Each structure stands twice: as C-alpha cells, then as structure tokens.
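Of the protein chains in this complex, all but one are displayed in their positions.
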Amino acid sequence: MIRPSGRAADQMRQVTLTRHYTKHAEGSVLVEFGDTKVICTASVEGGVPRFLRGTGQGWITAEYGMLPRATGERMQREASKGKQGGRTLEIQRLIGRSLRAAVDLKALGENTIYIDCDVIQADGGTRTASITGACVALVDALRSMKQRGAIKKVPSVQMIAAISVGIYQGSPVLDLDYPEDSAADTDLNVVMTDKGGFIEVQGTAEAAPFTPQELTAMLELATAGINELFAAQLAALAD
Amino acid sequence: MIRPSGRAADQMRQVTLTRHYTKHAEGSVLVEFGDTKVICTASVEGGVPRFLRGTGQGWITAEYGMLPRATGERMQREASKGKQGGRTLEIQRLIGRSLRAAVDLKALGENTIYIDCDVIQADGGTRTASITGACVALVDALRSMKQRGAIKKVPSVQMIAAISVGIYQGSPVLDLDYPEDSAADTDLNVVMTDKGGFIEVQGTAEAAPFTPQELTAMLELATAGINELFAAQLAALAD
Amino acid sequence: MIRPSGRAADQMRQVTLTRHYTKHAEGSVLVEFGDTKVICTASVEGGVPRFLRGTGQGWITAEYGMLPRATGERMQREASKGKQGGRTLEIQRLIGRSLRAAVDLKALGENTIYIDCDVIQADGGTRTASITGACVALVDALRSMKQRGAIKKVPSVQMIAAISVGIYQGSPVLDLDYPEDSAADTDLNVVMTDKGGFIEVQGTAEAAPFTPQELTAMLELATAGINELFAAQLAALAD
Amino acid sequence: MIRPSGRAADQMRQVTLTRHYTKHAEGSVLVEFGDTKVICTASVEGGVPRFLRGTGQGWITAEYGMLPRATGERMQREASKGKQGGRTLEIQRLIGRSLRAAVDLKALGENTIYIDCDVIQADGGTRTASITGACVALVDALRSMKQRGAIKKVPSVQMIAAISVGIYQGSPVLDLDYPEDSAADTDLNVVMTDKGGFIEVQGTAEAAPFTPQELTAMLELATAGINELFAAQLAALAD
Amino acid sequence: MIRPSGRAADQMRQVTLTRHYTKHAEGSVLVEFGDTKVICTASVEGGVPRFLRGTGQGWITAEYGMLPRATGERMQREASKGKQGGRTLEIQRLIGRSLRAAVDLKALGENTIYIDCDVIQADGGTRTASITGACVALVDALRSMKQRGAIKKVPSVQMIAAISVGIYQGSPVLDLDYPEDSAADTDLNVVMTDKGGFIEVQGTAEAAPFTPQELTAMLELATAGINELFAAQLAALAD
Partner (left out) sequence: MIRPSGRAADQMRQVTLTRHYTKHAEGSVLVEFGDTKVICTASVEGGVPRFLRGTGQGWITAEYGMLPRATGERMQREASKGKQGGRTLEIQRLIGRSLRAAVDLKALGENTIYIDCDVIQADGGTRTASITGACVALVDALRSMKQRGAIKKVPSVQMIAAISVGIYQGSPVLDLDYPEDSAADTDLNVVMTDKGGFIEVQGTAEAAPFTPQELTAMLELATAGINELFAAQLAALAD
C-alpha cells in the first residue's frame, strides 16, 4: 500500500499552530494539518445559557463553518441556504463536547466561551484539526480572562487533541488527507486527553465493516499521533 | 453496582419486534426495547436523488423524530420550531448510513427506500432500537418490491442491529435505559452486521474519559447483545 | 348507494379509546375510528402565554402531526420541510378551540395544557378522532393535576366530541373513511358538547354546492354519531 | 339588542366594488364592506402546478395578507417574521377553494390564476369581503384572457359571494363589524353560489355553544345578505 | 432625447399626498408619484429596542413591502417565500436611516415609531416616494403623540424628501418612471433635508460608468425636484 501523499502509514502531515492569528478574539489560532487550514477562535462573554443561570458555573459551546470555496467544488453558503447542514451540526456538537471535557466548568464562573472553527482550506481532517487548534485558543482565552480579572486564576486544563485514522486499501493509516478519506474503507475520529483517556471514538465503515483487530490497530495509531499533537500544542503555548 | 432496573450487567431489556404494525407502508415494525417504543417504516418510491440518476443504483435514506411527549418532559415539536435539531440530524444520518450497509444498492434499481423512525415512547436507546427495527422493516419492503415486480429478486441482506453500552458507576453495562443513560460516565453505540463486523462505533465520555480496557469490555458486551438482537430479528421475519 | 366499507349510511366505524397508552404524559389516549389511529396526549406545564400572565387563568393549546407514512403515499416530514403546512395549522387551531370550550380556563390556575395529536395511521376523519380522543386525555390530565395538588379540585368538564359527515354519491353518510372522503361531494365536520350544543360546524362543498336540506340531514346524522362517541368516552373514563 | 353601529340586525354595511383599481393586474378590485377595505387582484400566468401538467386543466389559487397597520394595533409583518400565520393560511385556503368552485377549471386551459387579497384596512369580515371582491376580479381576468386570445371564450362563471353572520348579545345579526366580531357568542362565515347552494359554512362558538335553531336563523340572514352581494357584483360588472 | 412619458428632462410626475388615508394608524398617507402609489403609515408603540432601554431616547424603524401584483409581472409574496429579499431589506434600511435624520430621537422619549411603506402600484421611484410620504405620516404621528400626552410638545422636524434622477439616453432626467428606470445608464437616488443638506446619495451605473460632470448635473436636477416635494409636503400638512 502506497499513500497518495507518499507518507508512511504512521506518519502525520506537517502540523502548525499559529497563535494570535486574528486580533479581536481572546484566543485565536490558525491550525494547519498539511493543506487543511482552520481558524479557531475562543470568545469570552459574560452570562450563561438559561439552564445554568444561578449555578455559578460556566459554559463552552462551539460552532463550525467552511468558507464556500474551502473545498474542491464550491459548496453553497449555509447562511444563504438558511440552515446549517447535518454534517456541520454533527461536527460542532463534537467540538463542543470535546472542549467541555478540557476544563472544570465551575472554575469559569458564569461566563460562556464560544469556540468558532472556520475552515478556510479543506484537505481532510477538518474536525480533528479544529479540536486540536481550538484547545490552544481556549487556553489563551482563559489566560486573557485571568488577565482582565474575570476569573481569579487560570483553571487547570486537561489538554485535548484529536486525529483521524482509517483503513486505506486494507491497511491502517494515520491522519487521512482528502484523497485517502474519500477512498477509505473505514474512517475513525479519536479525541483524547493528555492523560491518555478517550473522550470520543467515532468509527464509521464506509465500504466494508471493520473488525475488532482493525479497531485496535487504528486506536494505537491514533494514540501515537495524538501524542505528537500534544507536543505541538505545548510548544505553541510555550512561545 | 446495582442497575436501577435490577438487571444484570449483561442483561438486555425485553425486545419485541411487531411487523405489519401500520397498514400503508411497505415495511412497518414496532420495535420495543423495554419501555422504548419506536415505529419504523420503510417506504418505497421510484426514482433516486439527482447524484444517482442514470446509474441504475438505488438509495436508502432515513428520518427520525420523537413525538413531543415521548419523553418525561414535553419537548417542542420540531415541525413547529421550523427545524430539526442537531441531535435529530445526527441520529438520522447514523440510521441511514447503517442501513445502506445492509443491502447492495445496485440491486435496488433506481428506487429509493425511505426509512422513518418515530419514537412514541422514549426510555433510552432510541437510536439503536430504531436501527434494529428498521432493518426488519427494510426486509419487508424488499419483499414487497419483489412481489409487485419492482425488482426481480429480493437482494441478499446483511442484517444490521445496534445496541448501546456504557460505563455506569464504574462498570460496563449493556442496553442502557434512560436512568442509566443520563447518569453514565460513558455512552457507546455499536452497530454491527450479522457477519460480526462493525458498521459504527460511537463512544462519548460524558463524565470521565474511558480507557482502552473499558472500550474493549464494552465492545464485548455489545457484541453479545447484538447477537441476541439478530436472533430476535430472524424470529420475527420467520413468522 | 353502497358504501365502500359496506356500512349503513348512519353506521359509525368501530371506535376504541385506550387510556394510559404511553407512560410519560399526564393524559395519553390512543383513539381509533376504524383504521384511523391517533395518539392524543395532554401535557401539563406551569405558566401561561404572555397575554394571560397575572390573570390567574390557564390555557389549552393543541398541536397536530402525522407520521410521514401514516398515509397511502409517504408525505414529506414537516420538521424537515421547515414548516407546518396550512392543513396542519388549520386542524390544530380547530382542536385547540374545541378543547378550550370543554373547561372553564379560570379553574386551571396559571397552567398550560398542551394537547398533542399524532396520527400514526390515517383512514379519514383524523381531526374528529383527534378531538374525541384528546378530550379523554384532557380529563386524565386534570385528574393528575388534582392528584399532585396543582389544582384543588377537578374542574367540571363539558365533554366534547367530533365526527365527520358528508354527501357521498348523493346521500348523507356518517363517519367518512378515506375512500369516501376523497370522493365525497361535501364534507362536514361537526364538534358538539354533551349538552347538545354546536362548537364547530365546518362544511365544504368539494364537488357540488350543498342545499340547506342536505345540511340539516347531515347535522342530524352527526348528532346521532356524536352521542355514540360520548357513550364511548364515558365508558373509557369509567374503567 | 342595539348594534354598536346602530344597524338593524339584518342590515349590511355599505358595500362598494371598484374595478380596475390598480393598473397591472388582469383583474383588480377594491372591495369595501363599510370600513373593511381589501384590494383583490387576479393575475394570469401560463402553466399549472406539477400535479396538473398535461391534463389540459387550469388552476386557481389564492393568497391573503394584511398590511401591518390595517388593524387597530400594528401587527408584525409576516414577511419579516419569516412565515405566514395559521389564520392567514386558513383564510387563503378558504378563498382558493371558494373561487375554484366558480369556474370549470377545464375551460381555463393550462393556465393559473393567482388571487391576491390584501387588506389595507380591517374592520371585521375581511375574508368574506375578499371572496366577494375576488370573484369580480376573477371575471375581469377571464375577460382579459379571452381578449388576448389565451382562451377561446369566457367560461361561464357561477358567481360566488360570502358574508359573516353571528350571535351578538343573544340575537342573530348580519355582517359583523369588528366591535361585534370580537364580542360575538358565535361567528359563522357563509359562502354561496348565485344558484343558492352552499360552498362553505364555517361556524365557531366563541363564548357559548349554538343551537340548531340559531344555526338556521343565521343561515337565513346570510342567504339574504349574500343576495344583496350578488346584486352589487352584477352592477359592478355591468359598468 | 424624448422621454417615454413626453415629460421635460427636469419635469416631475404629478405628486399627491393624501393624509389620513387609513383610519387606524397615527399617521397614514397615500403618496403618488404619477402611477407609483405607496401607503405610508407611522405607528407609535411604547418601548424601544433593547440597546436603547433606559436611555430615555426613542427609535424610528421602517419596513417596506410590495403587493404581489403591484408590478407588471406578479412577484411571489415574501411572506410565503419565508424571507424578505435583498432589495426589500436595502430599501427599508434606507427609509429608516433617512427618517431617523428627521427628528431628534431624544425628544421622542422611550417610544418607537414604525414606518410601513407598502407599494400598491409600482411605476418606478417607489423608495423615494416612500421616504417623501413617510415623512408626512411621521409628522402626523408626532402630533398624535402630543395630543394624547405621550410627549409634551411636538419635536421640531427637519423635513426629508427624496427623488430619483438618472442618465437616460445620455441625458440627465428627473424622477424616472419604470420605462426609464429599466433602460437608464445610471440611476441615482437622493435624499435631502429642507435645509439643503444631503442625507443619502446612492448612484449606480447600470450600463456605463458615469462622470463627475454627470453626477453634478444629476444632483442639481435632484435638488430642484426635492424642493418641489418640500412644497407639496408643506401644502399637505397645512390642510
């Protein structure tokens, strides 16, 4: 099996995390997994949704979008269609759930952090890149809250990162790009914490069912890849 | 650990599959997993979506809904809200993907089968009950297509069934009901074929991350449970 | 004139009212007029719409829906279309108005009762079956309010029932089923109280205008039919 | 009983029908029932809805709207709310059904006539004024179709007119204005043909149920009033 | 160059302003620029949008609509389409901005004036006719507020009027009607105050770019035309 990109089965694409990418958001990161590029911002607002009012607890929620020509063929803009599609809603629910696992929401006070992940160029793995970049933006937003006195101390964060793995031409491979993704037998997205626990495991057989052995092999690849992502996040945050 | 229902950790709820539940649809099944009750219909229409026209291939798509008072608290009707929520879209995409794995779409000719899963009473596990019941309705719809000559022979079907498992109070349990589901640390939905392959594995850490060992334990429970479901499907179809 | 079902002109279909049909709602009734089957629930919530706040008065409102394959041809789901059609809105307005005539709203306190009528199988007369079943669900909901102390005593209820009549092949007939309804010259829905007064009279000439004499004949048929429905309601509530 | 307007129980308001009220539509009528003023246009377009294509038959459909300040309190514009309310849909369905009874649709060829009824000032009875005025606009549109050769001859038209009657302070009254309408015990809208047949009879008990005797009395008042409307239509069309 | 209407290049159409056109609104004006006819109402409501609450300041906002058959071809009703088009939103934003320039909003107290401009017949220049008529309706609404004590004195109003000019067949012309508008090289809408200042200048090259000299010539024509409109407004308000 030869990957379209010539990468080894366990080789990730070049990952870069550029902090302070735009100037208005409390956290703003451009994340790149090869040619996949996503702007992740974290915006802080006072107040929480109705179901949390009076609890002293905060909230983290996420939205996801793609520019119409982030993809090979132009897609109709969801704002002009008048609704977000099922894929968009599914992805932004995944991002929100994943990031809520990163922080103790009680430590936020009654504040909401809005995560926005906007894909400006897509080449496979946009949801996992989004989660990985958004976690860095979230840390920056927490630091900014501390700085302007909205919270007394930066809450401890369990870093969260995510990667896709799959069965491509019968073999498990790490970090699928678009040509692999569209031809894979199975596609598995994995979200983990830096303590090694799983937050989300979402595997879908596209062409053929997968076996428990294949699942195990994919999860091992994913774990190794996510550890590289944690290193990249730490390096970015240390700058 | 004692389950709220008093069931053993690997014990499923009573499962019943009632065929020909309503009279108009080509396939119509009431599926019950304990107090969870879903009407699953399979409706056949000539024609396929635009992207398949002229290919000679068919299509299977799914929609999911809940009656407003299927739940403990009344939920606003999606038709009057003017849109389907993210959870609904996520579930109906899952049902559709799962059932498309059951049949070779080429054997359908240019026909579309609409699967409708409508929850009339919810007590946890509605999406897995839906998939399990819909697969039986699908078989009935295929038989009806054969009978009225829309297809020459009933295509061979890979049966599909689904169950939820989870970590409840630290232990893996099979077939979560609502009290367990709302208190579980982890919730995992598994869709399998009767050949033993995975079609979907969707695990979400609700309270605490889960370990590879817990994942393995849950998948084993799920596999055993799904085998019981295959038996129930076969028995129903043999009537 | 021979009716498609072989019934006499003044003969109703088999009517059944099954209370406690689902477990969550305060009132839950499956009503069947022959092959027409509707789940009617009555859900109690504290609070009233804005225009009643502070008046001490309650409110009753209704919503109506059909499962996509309740009918001979599958209809598109209103939730996925993004709006309720004119027929749906017309029917649920009729149900709400009718049931508000059953109870003195002042006796409810500032509580709202939501009536949901969901057709799981349609064979003509869904709106009249809905009203007839919902009135029983409403009584159960009032009893449940009394039981949990939301109101001091069950308010006296003026029972409400409804039936359709029509001119079929030149003759007045009672309780039209779908084959009659789609071929009738005139269709008339009548809602009455158990004191014998009219709540709604809605007659529509489908093919030919109707005369005052035909109207009188139809109203007499309807009155007789509705009296049978009151008997069925009383019997159900006596169980 | 003294009516707020001082009219006798069987006295209608001043009715005027002004043809050619606006210049673009094939038929355009300003109808006034006292202070209720509605612009009714009939617009002809080639083609019919999908379900009629190839049948050689035409179609008539109606839409109804109110200017935001047609009423005593400003109502939110339906175009900015993003949907038409239940009352609007109910009324425009009634207008469309009524006018389809006026003409043999086969005589139209595959053309559609759009009826638009826009209330510029409301004082009760807008739906009945709309039907009455729209029937005149329809005749003008048919004549214009003949003139430009879209049809060979003007089809014979069964004139349609409508009036509201009610029980006000215990007595039947004809042609309710807004102060009566909002205080009436019962409100009944009647649509008839110039041959004396009923097209629609829609009675609603607002405060107290009504008796068969009251219904008969109201229908007699309505019949007399509608005859005055037929005379007004004929006079207008003779100009 | 000969204008389709035979008018001189600097000649406006007949302008009429009919006050008290409908009876419910605090201000109600029918404005006619030749065959263009718009009903402009000004409705007063207590309260202001959220961003002004507690400031003691009022607000003026505008909505614009066209009856479906105000135009040569019937347009689909925006209420049934489910949204207002871009042209509608653009025009109502322009009307609102223009009229907010007429009055010191602080003098209104926390009240909102809703301007509704509904075109009943269109023949070019609907937005400028709307602004011109709405300003008169606004004055009437302010007087009515004073009369019923909502404000202590009628605030001083800077009258606002608007006209369109254009380059038609190479020459600047005043007050374009529809045949000119649809064939013009350039279309320029000008809104001015009675002190001679510009509120809005919106010029669009339809066919060919326009020069600074053409812009100057058009603005001079517009200024002269608007002065005629101020005279018409004053005369109407003096009645």
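As written, the chains take the letters A, B, C, D and E, and residue 1 is the first residue of each chain.
By definition in this document, a contact is a pair of C-beta atoms (placed from the backbone, for glycine too) under 8 Å apart; a residue touches a chain by one contact, two chains touch by 3 or more.
The structure presented is a predicted model; accordingly, all values stated were derived computationally and were not measured.
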Among shown chains, those touching the left-out chain: A, E
Residue, one of B:R69, B:K83 or B:R127, that touches the chain absent here: B:K83
Among A:V31, A:A70, A:I131 or A:V201, the residue in touch with the chain that has been omitted: A:A70
Residue of A:L52, A:A107, A:I120 or A:V154 in touch with the missing chain, whole complex considered: A:I120
Selected from E:C40, E:L219 or E:A232 as touching the chain missing from the view: E:L219
Touching residues (missing chain, whole complex) on chain E: 83, 85-87, 89-90, 92-93, 97, 101, 188, 192-193, 195-205, 208-212, 215, 219
Residues from chain A at the interface with the omitted partner, ascending: 22-25, 28, 35, 37, 39, 41, 43, 45, 63, 65, 67-72, 74, 77-84, 88, 114, 116, 118, 120-122
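Following the convention adopted for this analysis, only the chains that are shown with their structure count from here on.
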Angle of the C-alpha superposing rotation, chain A to chain E, to the nearest 5 degrees: 120
Whole-Å separation of chain centres (CA-atom averages), chain D against chain E: 32
Separation of mean Cα positions, chain B and chain A [Å, integer]: 28
Set of chain D residues in contact with two or more other chains: 83
Pairwise touch network: line, ring, star, complete, or other: line
